[in-house]
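Heads up, one of the protein chains got dropped from this complex, but the rest are sitting where they should.
Labels run A, B, C, D and E following the written order; every chain starts at residue 1.
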Amino acid sequence: MNGLLESGIELMMIGMGTVFAFLALLVVVTQTMSWAVLKFGLASNALALEPKEVGAAGQHAYSADHVAAIAVALDTHLRSKSQ
Amino acid sequence: MNGLLESGIELMMIGMGTVFAFLALLVVVTQTMSWAVLKFGLASNALALEPKEVGAAGQHAYSADHVAAIAVALDTHLRSKSQ
Amino acid sequence: MNGLLESGIELMMIGMGTVFAFLALLVVVTQTMSWAVLKFGLASNALALEPKEVGAAGQHAYSADHVAAIAVALDTHLRSKSQ
Amino acid sequence: MDLLDQLWNGSGLAQMTFGQFAMILISLVLLYLAIAKKFEPLLLVTIGFGGLLSNIPGAEIATGNGLLHLIYEVGIETGAFPLIIFMGVGALTDFGPLLANPKTLLLGAAAQFGIFATLLGALGLSALGIMDFDLKQAAAIGIIGGADGPTAIFVAGKLAPELLGAIAIAAYSYMALVPIIQPPIMRLLTTEKERRIVMVQLREVSTLEKIVFPLLLLLLVAFLLPSAAPLLGMFCFGNLMRECGVVERLAETTRTSLINVVTIFLGLGVGSKLGAESFLTAETLGILALGMVAFSIGTASGVLMAKVMNLFTTTPINPLIGAAGVSAVPMAARVVNKVGLEANSQNFLLMHAMGPNVAGVIGSAVAAGLMIMITGG
Amino acid sequence: MDLLDQLWNGSGLAQMTFGQFAMILISLVLLYLAIAKKFEPLLLVTIGFGGLLSNIPGAEIATGNGLLHLIYEVGIETGAFPLIIFMGVGALTDFGPLLANPKTLLLGAAAQFGIFATLLGALGLSALGIMDFDLKQAAAIGIIGGADGPTAIFVAGKLAPELLGAIAIAAYSYMALVPIIQPPIMRLLTTEKERRIVMVQLREVSTLEKIVFPLLLLLLVAFLLPSAAPLLGMFCFGNLMRECGVVERLAETTRTSLINVVTIFLGLGVGSKLGAESFLTAETLGILALGMVAFSIGTASGVLMAKVMNLFTTTPINPLIGAAGVSAVPMAARVVNKVGLEANSQNFLLMHAMGPNVAGVIGSAVAAGLMIMITGG
Partner (left out) sequence: MDLLDQLWNGSGLAQMTFGQFAMILISLVLLYLAIAKKFEPLLLVTIGFGGLLSNIPGAEIATGNGLLHLIYEVGIETGAFPLIIFMGVGALTDFGPLLANPKTLLLGAAAQFGIFATLLGALGLSALGIMDFDLKQAAAIGIIGGADGPTAIFVAGKLAPELLGAIAIAAYSYMALVPIIQPPIMRLLTTEKERRIVMVQLREVSTLEKIVFPLLLLLLVAFLLPSAAPLLGMFCFGNLMRECGVVERLAETTRTSLINVVTIFLGLGVGSKLGAESFLTAETLGILALGMVAFSIGTASGVLMAKVMNLFTTTPINPLIGAAGVSAVPMAARVVNKVGLEANSQNFLLMHAMGPNVAGVIGSAVAAGLMIMITGG
């Protein structure tokens, strides 16, 4: 059983080492990428600025909730006036 | 073939008997359950009162139809006023 | 290899011939069908006139966009009045 | 020329059998009924078109590696599609009216007499030498009387796959014909006075009752009739997702996208069983005739049961609602409402009929479980 | 240390071949074109990402029990995914413009010349010893000229699965390049005067005609060319669901959730064929070159056919709409509209081009059926 525990310890050390190394490298790579994007002014290029294809998913500037709220408010408003 | 007919008759009797017995038992069990829920005041407990997670399914207090009806009515109303 | 080229040429001739023959026949059949539909007044029969089952797909006479437009217009209108 | 020969030999005109031609006509009739007459269109459009595809000579769409055959193997032979549809039906079902008046479960039980009477009829025709159905086939045919498409397909897939096409067609056709088949029977068996009976308004049912009911039903099935567990289990699962209020996004998908996709493939898979050689047989005629009998007996049993119950109860039941016990949700309940309004234009029976209507779904699933267990599916 | 060795040996750096590295770059280019240039993004994003995943050394995602390989086996080897996509395309297609002017079907026929010319080209390259395509492979390559992604994938899956990756990439790339490839050819083959031709306004088409047309098309296929029945059958089924008006919830799901889900998996499955060893070959270059030729010839044939038809008819046809006959719906029709507006800023050809555009879908499905039948798929 000692052998099993030993492989466990080894696996833990290698494992945590790898996880840390991988994510630390990802930090560096990500920071470099962000730096490059900002440096070369790509953050505001055509690609980044183009609006997403919103129509397809039925997202509207005024959500159904918003419309409902307005309609209900108007409804109430007009009823109160009509009395 | 007589054997086949006989199993059919047996199957019919057992079958209808079971269906009736099962559903009759379900009547009793259901009535007991409802009685218990009402008796112990569970019909109005937190569980029963909590509103359903409505946002996810996009169910609104005012349905799209309802909103449409209100909006159209207002539209008509205001047009008639503006003439 | 010549045999391969020959089958290719044969396939091309038969192929284009079939595609043309099939689509030409479809032209005739379609024209006949349309003629029959118009001739027998079926274009305006119950079947053709029945509205599609619109509710199921949530298509409304007034689309959400339309309603939004009306509601926003009213909103603006009433705000301008209240000033 | 070689290729032209191949082209001609591969054409439908050269290969078509008379049976295939006849099945194409039958499929077109099904499509006509579905589209022009609105007969159960969700299933008859898909089954009808599947039937068309299955009878195109030489295309082999419904055999071997053809798409429709693959769909059949994956979804119907395994029972997966009918069970998923049942889950969707569960997510669409409101047990409120049933919980408000649980006695109507008995009406749903009575209407299942159509199933067993038809089973007996099928065996009788075999005893007389007119047809040749064995016990499993007779049981599968009987289930048509349950007026439940997915239940009928599930049982036929287990007990008599060779009859699946005819059974599915019969089940959905008669479900579509409910407004024509049921009213005369209902009028025959009731007096004008009975049809005018006004029922006590249904009480409101609490959320907790609606959440507990599917679990209760499943536990009863688990303890008493496990063979009904696949069908009723998926039904209760769909219903629990609907009522429990914490997985609304799952319930919503179950009763829309998921049930729609599975309906399309279920229909095409059933359509793959409309090949001429297996459908154009005397058995199919027998099944159609027996199915009609099943519906009529089921309707009559439900109505008569309601009249019997009135002998023992002080709060009267309008016997018309017994007819809704065959299920065919929600068509049968609407028919009840319509016939009721003819007798008393102020008497709306729709909600009262929804109780026996969903009870009929439970009843035929119980009967189906029994059949599968006893005839050894 | 043992585990560190294992870690290093398992890493991509230790295992990556030059081919895999090149394929990762190619996949990134595809993603760039899809995202930044909007080249057929629905397919090129999914195929491109699938290509990335397939070339990760040691991950085995596109082989054995890897997810992408399973997707390929279940959905592409069986033909199921392209057929389901075709059903979805049917549910998205409006045959109205075609029914208003059925003669435009002939333009859709003419444009298929690109398919057969390319087939011949592929065989010619083989005869010259430059490439080594057999008849099945040549047929699969030719279908690129049909400008129909799912048709090309379906045929390649049947006739030449080893070329599927390259064929799919070529088909979608050229469909995306339609606005660049077609206009010069269209301008070359027409005079300014021809491009200015104003066409008669299209009549309104009744619902009944729209319902009957897919059935008519399927019956014609059944009687004459059953080998085209899987593709056109599913296409007509989708279209019938769309037009018949009684199964709107099924049609809606078919053209949204279902087609979206299948598009994702189709793309990943095709991407699984972008492994370096099978994609980085001289054949791929040949396929890309031949695909370009196919498109150009198809475009030219459509335009010339329209000019020929004008010799025989009194109601003139603007020959530009012939270019839409290659399909690539709706891109090609939009290109026609744009080139037409350059010549006459009041002449909107979009709706007129939609007829040949959908005719091109039918035409290439017919050609596909023929190829499969004759070369024995």
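Note that in this section contacts are C-beta pairs under 8 Å (C-beta built on N, C-alpha and C of every residue); 3 or more make two chains touch, one makes a residue touch a chain.
Everything numeric here is computed off the predicted structure, so don't read it as measured data.
Judged over the whole assembly, touch between the missing chain and the shown ones holds for A, B, D, E. The chain that is not drawn here is touched, among residues D:Val45, D:Ala59, D:Ala117 or D:Ile211, by D:Ile211.
Here one chain is not drawn; of D:Thr104, D:Ser206, D:Ser257 or D:Asn357, the residue touching it is D:Ser257.
Although one chain is not displayed, chain E still touches it through residues 3, 6-7, 10-13, 15-16, 24, 28, 31, 34-35, 38, 41-42, 45-46, 49, 52-53, 55-59, 61, 65-67, 70, 256-257, 260-261, 263-264, 268. Not every partner is drawn; the one left out touches chain A at residues 1-2, 4-5, 7-9, 11-12, 14-16, 18-20, 22-27, 29-31, 33-34, 37-38, 42-45, 47-54, 56-57. Within chain B, the residues in touch with the undisplayed chain are 10-11, 14, 18, 47.
As a convention for this text, only the chains that are shown with their structure count from here on.
Between chain C and chain E, the least number of touching-chain steps is 1.
Between B-D and C-D, more C-beta contact pairs are found at B-D.
Homomeric contact chain D/chain E is classed as different-residue, with under half of its interface positions used by both copies. Chain A and chain C have Cα centroids lying 38 Å from one another. Work out the mean CA point of chain A and of chain D, and you get 46 Å between them. Counting partner chains per residue, chain A shows two or more touched chains at residues 64, 67, 71, 74.
Chain E has residues 211, 224-225, 245-246, 249, 252, 370, 374 in contact with two or more other chains.
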